[in-house]
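Following: one structure in structure tokens, then a few remarks.
Every protein chain except one is present and positioned as in the full complex.
Moving on, here comes chain A:
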Amino acid sequence: MDGTLRTGTGDPIPAGRTVGRSPGRLAWMRLRRDRTALVSAAVLVLFVLVALAAPLIEAAYGIGPHDQFQRRLDGFGMPLGHAGGVSGEHFFGLEPGLGRDIFIRLVYGLRTSFFVACTAAVLSTLIGAALGGLAGYLGGWLDAVVSWLTDLTLAMPFLIVALALTPTLALRFYGQRDEVPPSFGVGVLIAIFAVFGWTSTARLVRGQVIALREREFVAAARASGAGLGHLLVRQLLPNTWAPILVSFSFAVPQFVTGEAALSFIGVGLTEPTPSFGRMIYQSLDYLQTDPAFVLFPGGTLVALVFAFNLFGDALRDALDPRSAR
């Protein structure tokens, strides 16, 4: 058996002294030795905690995401004081105009962004891996159909579909006068990302599975009478973890920025729901007059996306049995 391949039934054969370690344990050890991974993981955990604890933070901070502090703005609607109104009371200052607290809106924006991006990434990766794996392994007409579906999805103008569907759906479900709850926007965003985001994962996994399906261990398993489920999940999946995780780790930051862009053009989260995206796009106009307003949401988004990319990278390295570390 090729030493670089892992199967569900046997460990790889390491060179030199042999200590029995499961592949998961090996990956974990590699990950722990990687400082970048640790730092980015810590940052991610922090973000997740902040997002989960948003209502607690609100209670401790004493300011809600819709509270306005226009008395602390000058006549032009610009925040008074240093760096866009940063003070002990308002950690990140105030929005120009409406005078809402940037910190608490960021916390809530983070929560929505995280939820949307992670759910959508999990969904799109699941769809992509399942379709890609099936198409790659079974081939034939199924492969043709899935490949055609992938091409169709890629060719679909995603923004136009999103723009056209959202108002129609809102009208269908909420009529002309009912409140459209934020969960509708969140649902629309997740659906859009899941429906349009699975293609790259599917292609990656399909290619990988096509390369693997003729290998000896697969043939052996098949000869021993293993069913389709066993072959896909126990034999092929462990060998395709790396591309799946890579596409997942890229999907999350891509969806975070995607949420930002879509909310700005009115699809997804509308005022007054706190949204990362709208905040960032709105702040860009104030680059000259209130740089702090650009810096805080922008910096947070950079940190989030950067940490995700670094961690995804490190995870891939750790899971790849061929990697040096």
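Basically, a contact is a pair of C-beta atoms (placed from the backbone, for glycine too) under 8 Å apart; a residue touches a chain by one contact, two chains touch by 3 or more; residues count from 1.
The criterion applied here is as follows: contacts and distances are computed from a predicted model.
K.L.:
Which listed name, "PaaI family thioesterase", "ABC transporter", "Cytochrome c biogenesis ATP-binding export protein CcmA" or "Ferritin-like domain-containing protein", is the one UniProt assigns to the chain that has been left out?
P.N.:
"ABC transporter"
K.L.:
Among the options A:Ile57, A:Ala162, A:Val209 or A:Leu310, which residue touches the chain absent from this view?
P.N.:
Of these options, the touching residue for the absent chain is A:Leu310.
K.L.:
Quickly run down the residues of chain A that touch the omitted chain.
P.N.:
Residues 35-36, 39, 66, 68, 70, 73-86, 96-99, 167, 176-180, 264, 266, 270-272, 278, 281-282, 285-286, 288-292, 295, 299, 302, 306, 310 of chain A touch the chain absent from view.
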